[in-house]
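For this depiction, one protein chain was excluded, whereas all remaining protein chains were kept in their positions.
Every chain is named by a letter (A and B) in the order it is written, and numbering of its residues begins at 1.
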Amino acid sequence: MTGTSLKTYALTRLALVVPMVLILLTFVFLLMRVAPGNPIAAALGGHVPPSVIQRISHRLGYDKPIYTQYGDYLWGVLHGNLGRTITDRRAVSSIIVENGGATLELTVAASFVAMVVGLVVGLLAGRFRDTWIDVSGRLFGIVAYAMPVFFLGFLAQLLFGIWLGWLPTSNQASPITQAFLPVHSHILFIDAIWAHNWGALWDVVKHLILPATTLGIVIGGVFIRLVRINVIRSLKDDYVEAARARGIRERSVVYRYAFRNALVPVVTVVGLQLALLLGGAILTEETFNWPGIGSTLVSYLAERDYAGVQGIVVVFALVVVVASLLIDFVNAFIDPRIRY
Amino acid sequence: MTTEPVLQLRNLRVYYGTSGRPVRAVDDVSLEIGESEVVGLVGESGCGKSTLGRGILGLLPEGARAAGEVNYLGRNLLSLPPKAVRRLRGPELGLVFQEPMTRLNPLLRISAHFRETLRLHEPQLTKEQARRRSLETLGRMGIPPTRFHQYPHEFSGGMRQRIMIALALVLRPKLLVADEPTTSLDVIVEGQILALLADLKRNFGTALLLITHNLGIVAEACDRMAVMYAGKIVEEGTVRGVFAEPAHPYTRELLRSTISLDTTELHSIPGAPPNLVDPPSGCRFHPRCPNAMRVCVDQVPIEQRLADGRRVQCWLHGPSQRVPAGGEAPLEQPVGVADEA
Partner (left out) sequence: MAVASRTAPGRRFVGRRLRRLWSPIAHTQGLARVMLLSGASITLFFIVLAFFARWIAPYGFTQYAAHGVRFPQLGHPGGVHPFGTTVESDDVLSRVIWGAQTELKVVVLALVLSLAVGVPLGLFSGYFGGALDRGLVLLMDAMFAFPPLLLAIVIAFELGSTVSSGVVTAAVAITIAYVPQYFRVVRNHVISVREETYVEAARALGARPMTIIRKYVFFNVVQNVPVLATLNAADAILTLAGLGFLGYGVQPTQAAEWGYDVQRGLSDATNGIWWTGLFPGMAIVVLVTGITLLGEGLNETTNPVLRRRRFGRFDFEPVSPMFAEVEPPLQPDEGLGE
């Protein structure tokens, strides 16, 4: 009975993605058409004459029957065409490319912080269960999650930005850096390294610290609870007792047996927290004036630009699907039992 | 016994704390296991035998405490600091558990399991030496070297148990405790595992404490046996002797309850297993004993040594001068206890 190879698992899992994506796309499509009224009229404001509205509707294809719209929509997504915004006529795909980098920078940095916080505190809390280490760790986790990310951001800005003046409180980088840094990947962090511009890199990092740590701590708070419970559960497992019977040192038992095995479900949970991460990113970007997709979405919402909103929401949904796919792969890599 | 016993338990007690009074799982047990001997420990579920096994290795769960002596090669393990006992676990004392399916780390290959334990306890071995010793021990258990690098989930239950035994034996411990090693395996695999265990003394020179509820296993594999009831050892002697002429009524009833091809009707011991928090007074078996006497309710039996070296705790075997007047009269038991035969 040999295990299925990673490759087979990957292919099978990939195949399951298709129906999920289809459902999500349909869901978003319907979602955007639930509101009554003409989306064009809403986006353009109230004082536009009906003839203009009709002309634009026709040009953008909003007067076609719903099934045709649906078909065009799916066809477009398949080809990477996510439509154009109504208000400023930008292609959604270019919005993603230009602003996506900022969001990526933020979420990756925040995930890193969240993982470190969650794993370290969760492991200590689980290992030293019911001691003061455990209690304070758990309390920290609870309060961290109870903090709305924008409130923590508010406090961080107040403390580190205004009162101590150590770190900047808005934007991705200072205007000078942004003006002079050549754009390659649209991710300032990488572009700075690319250009060997260490001053710019430091500037970027300084701007990244507050938003990433804020979001990371809040998400990390949730991790703590999960890691802790999994460590406690693993420490009770049969193979842990068997290892102790062989005289394995308690430290090895905790780290090599309990912790590693506790990580397995945690990796899945990281995938579930992705939804939290993306939602939190939207709020974080608003709080810190971070020019990512989240704040872009908020401004299109404010302008009632349905096309823009739809395009960005589709991207969010697809990102979650792809990310959970990757999470499953990592899981299968770690735990050989999962490969069907 | 001419040489010093490998293991000597004296007045061992293991109690579990609860929200009320403690559970007296092991209540004053004395037992000796000699070099390369195979001793069987039998009893119903819940009589305390698993606790005894774990107590020997110091693997008691939270809330449990032990008192008395667990003398391994003369040293009392209960008086040693936990770190010292941990160091003995593996190279000197081994434990094989009941459920092989869950006792191996699913994320580690079998080779990693062996490497870890050898590197910890015998660091002077080179990687190659360690590998060779592991393969040799596995080979004696019937696991081919081609499967050395596989993961636990790729093996069946019987093979996993063999791997567990090999993992315990690769360090050549002087004493191996096997807690119901074949209970969750089917009969054919059971036979193979038993053959392996019975050969321990020949191949490895290891003494074995075989804990089980199955008398058949004891008959097949053990030199001596101890019968445990309600936390006490009620009878102990050679397997031959005990099977031929059981001294304690409980042993007798147990033997009569076993099923064989000659069985025509089911015989069971009436009553329920005793409450270990509040055990019956005097002899703990008296509520279910067909031969119970008045003295059995009032006084705990004194251990007696019989002619063939057997030990037994039962008023039927004396000492008669300790029995008060009228104590020998049969006890009136509620209906259902007396033996119908």
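In the analysis below, a contact is a pair of C-beta atoms (placed from the backbone, for glycine too) under 8 Å apart; a residue touches a chain by one contact, two chains touch by 3 or more.
All values reported here derive from a predicted model rather than from experimental measurement.
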item	value
Contact with the hidden chain (one of A:L278, A:A307 or A:A332)	A:L278
Given B:L80, B:L255 or B:V300, the one touching the chain that is not displayed	B:V300
Contacts of chain A with the absent chain, listed as residue ranges	19-20, 23-24, 27, 31-32, 34-37, 42, 130, 135, 138, 142-143, 145-148, 150-151, 153-155, 157-158, 162-163, 169, 229, 232-233, 275-280, 282-283, 286-287, 298, 301-302, 309, 313, 316-317, 320-321, 324
Positions on chain B where the hidden chain makes contact	11, 13, 15-22, 28, 62-63, 65, 67, 291, 293, 300, 302-307, 315-320, 323, 328
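Note that only the chains that are shown with their structure count from here on.
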item	value
Mean-CA-position distance for chain B and chain A (Å)	56
Of all residues in chain B, those that touch chain A in their complex	57, 59, 86-91, 94-95, 97, 99, 102-108, 116-117, 120-121, 150-151, 153-154, 164, 167-168
Residue ranges of chain A touching chain B (in the complex, touch as defined)	1-3, 237-239, 241-250, 252, 256-257, 260-261, 264, 334-337
